[in-house]
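One protein chain omitted, others in place.
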Amino acid sequence: MTAAQAETAAPAAPAVRKRSGAAARTGWTILAWLVGLVFFFPVLWMVLTSFKQERDAYTTTPRVVFTPTLDQYRAVFSGGIGTAAANSAIATVFSTLLVLLLAVPAAYALSIRPVKRWRDGLFFFIGTKMLPIVAAIVPIFLAIRNLGALDNVWSMVVLYAAMNLPIAVWMLRSFFLEVPRETLEAARLDGAGVRQELTEVMLPVVAPGVAATALICVIFSWNEFFFALNLTATRAATVPFFLVGFITSEGPYWAQLAAATTLASLPVLLAGWIAQKQLVRGLSMGAIK
Amino acid sequence: MTAIAERAVPAGTGRGSARREGWRRRGPLMPALIFTIVVTQVPFLLTLYYSFQSWNLLRPGSFHFVGLGNYAAVIRDAEFRDALLVTVIMTLGSAVIALVLGTLLALLLERKVLGRGVVRTLLISPFLIMPAAAGLLWKTTMFDPVYGLVNFVLQPFGVHGVDFVARFPLASVMTVMVWRWTPFMMLIMLAGLQSQPTDVLEAARVDGARPFAAFREVTLPHLRPYMELGLLLGAIYIVGTFDEIYIMTQGGPGTSTTNLPFYLYQRTFQGYDIGQAASLGVATVIITFIVMTIALRTVFRLFTETEGR
Partner (left out) sequence: MRVSGRRPGRPTMPFRAGLTACGLLLATACAGAGAAGGGSGQVVTVAVVSNPQMTDIKTLTPEFERAHPGVRVKYVSLPENEARDKITQSVATHSGVFDVVMISNYETPIWARNGWLTDLQSRAASTPGYDPGDILPNISKSLQYRGHLYSVPFYGEGSFLMYRKDIFAAHHLTMPAHPTWGQVAALAHKLNDPAHDRAGICLRGKPGWGEVLAPLDTVVNTFGGRWFDPSWNATLNSPEVNQAVSFYTNLVRTAGEPGAATSGFTECLTDYSEGNAAMMYDSTVAASTLEDPTSSKVVGKTGYVAAPVQRTKHSGWLYTWSLGIPKTTTNKAAAWAYTQWATSKQYIKLVGDKLGWARLPPGSRTSTYQLPQYKKAAGAFAGPTLDAISHADQSHPSVKPVPYTGIQFVDIPEFVDLGTRTSQQFSAAIAGQKTVTEALAQSQAYAATVAETYRTAGKG
């Protein structure tokens, strides 16, 4: 929703209250900016630190003025973040595609009544999300070892898909529920089959929902740490795993660490910033339906 | 509400076509269902199997059946109970604090604030930061006893050289959790506020309701499902917290920040007692399942309200 919309939503204030309204507005603005900056500060500090020399990073009085340098970024790149980023990107993109491939039909099936016990189905999906995955790590580890797929980025694709599938099904289902009944009914009267119904009637309407769901999947896959830690080593090491290894190998060098964490967070940060409105809608859908 | 489907299904003739229609409708669900079962449920069954074995990976040839022996050990395990307590405190504490803060922030952003888009962008950033990176960042640049910013900022209040992660480990980890999840809660509450029918609010205002009363009578009930959703999703993710603990404290000092996932990890990959670790895992699953069922069926109306459709 846009600012303009909020503007119209606001009640037309009587003329007498205009001045106090302006004062309040200034007050709220200052407060909002203050809070926003407090929350953002650790991120800002990370980015600032990443442009420092190490000696500027270690000061008991934090240094704000310094000569910026790209040395830390150079060091991080030569430390091999490129390979890790490539692995993370493959795992993220393909697992998200796999999730959509599986979740769109499932959510569709769950959004319309004829699937008996749909509630149990939905319950099942959400339920799997609540089970601690750590509890199953040994069988998963041994199974992947037996398949010879340890340290293989495609194992990550499959596991990340499984990890994100429940939430995707849930989110997509609520988007499907938004499709106006009349449209569906009309399509059915025209004799549309399930596939047509899905691709021609529903998908165009729920496309924003699909985008929002994909974004959530991207965030969680890119940031995933536990599987990466236990199931990868060199060839398939993803960014979070790289972060642990690279950083500490250099000792507690904060500036370099800040450069690495900045690079690691950047893709999702940018994607999230660009698509924040979809985030709002996507996350909330489950509540309304 | 009536569903189209109810009208659509009886339109078929005879039993066979009804069944075919059923499969036609159920079919799309199958790939996701099978995939989920194979990738997430079969390993749990294997965990169940291992939980009846004694198997220490560091002692080759130690694999043998012990029945319920591992479970007897789980019941005696004081650390398991500690980890359970830490998990409950960490999950509920972080989720509730994040929800309250997130709601307040959402209400603040709903005001006529200049540059609202920018402020929102600033506010959602913590949620987008990689958890492993967030853990590293807070452990070093924020909480460090000598060069950390938190110490510097609190200096005027007589704080000097406090090693936050060592002295207040659970609070430190929870600070990071709250920092990361508040934006998430805020996003959900924003969606809730934006979907609020303005006419009702206005009606309340015309009726002369004071702003706070209007908030309590109109806005809050409307926000309730959103709060439930935020709490539920937040709890689902926070209960499985591993990254920040692994990076910031490794469960310590002592076992003060060892939650269930981290405890299971330690038992598995430091203890290598697979049977024991599996029985702990099964116990965790059972506890989670009970809590989840109770929570979903009583506290949360999310699922029940859709019943009518």
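Read from first to last, the chains carry the letters A and B; within each, the first residue is number 1.
Heads up, the rule we're going with is that a residue touches a chain if its C-beta (ideal position, glycine included) is under 8 Å from a C-beta of that chain, and two chains touch if they have at least 3 such contacts.
All values derive from a computational prediction rather than experimental measurement.
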| item | value |
| --- | --- |
| Contacts of the hidden chain among displayed chains | A, B |
| Option touching the unshown chain, where A:32, A:48 or A:84 are the choices | A:84 |
| Residue among A:57, A:136 or A:214 that touches the chain left out of view | A:214 |
| Contact residue for the chain not shown (choose from A:31, A:47 or A:150) | A:150 |
| Touch residues of chain B, complete complex, unshown partner | 56-60, 144-146, 161, 163, 165-167, 169, 195, 197, 250-256, 266, 269-273 |
| Positions on chain A where the hidden chain makes contact | 77, 80-90, 92-93, 141-142, 145, 150-151, 178, 180, 204-205, 207-208, 210-212, 214-215, 218, 222, 229-230, 233-235, 237, 244-246, 248-252, 267, 270-271, 274-275, 277-278, 288-289 |
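In the analysis below, only the chains that are shown with their structure count from here on.
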| item | value |
| --- | --- |
| Centroid distance [mean C-alpha coordinates] between chain B and chain A, Å | 15 |
| Parts of chain A lying in touch with chain B, wherever the complex brings them together | 1, 3, 6-7, 9-11, 24-25, 28-29, 31-33, 35-37, 39-40, 42-43, 45-46, 49, 57-62, 101-103, 105-106, 108-110, 112-116, 119, 121-140, 143, 158-159, 161-162, 165-167, 169, 177, 181, 184-185, 188, 194, 198, 219, 222-223, 225-226, 229-230, 239-240, 243-244, 247, 252, 254, 257-258, 260-261, 264-265, 268-269, 271-273, 276, 279-281, 283-284, 286-289 |
| Chain A contact footprint on chain B (complex, rising order) | 3-6, 8-9, 21-22, 24-29, 31-33, 35-36, 39-44, 46-47, 50, 105, 108-134, 136-138, 140-142, 146-147, 149, 152, 179, 182-184, 187-188, 190-192, 194-195, 198, 202, 205, 225-226, 228-229, 233, 236, 239-240, 242-243, 246-247, 260-261, 264-265, 268-269, 274, 277-278, 280-282, 284-285, 288-289, 292, 296, 302-303, 306-307, 309 |
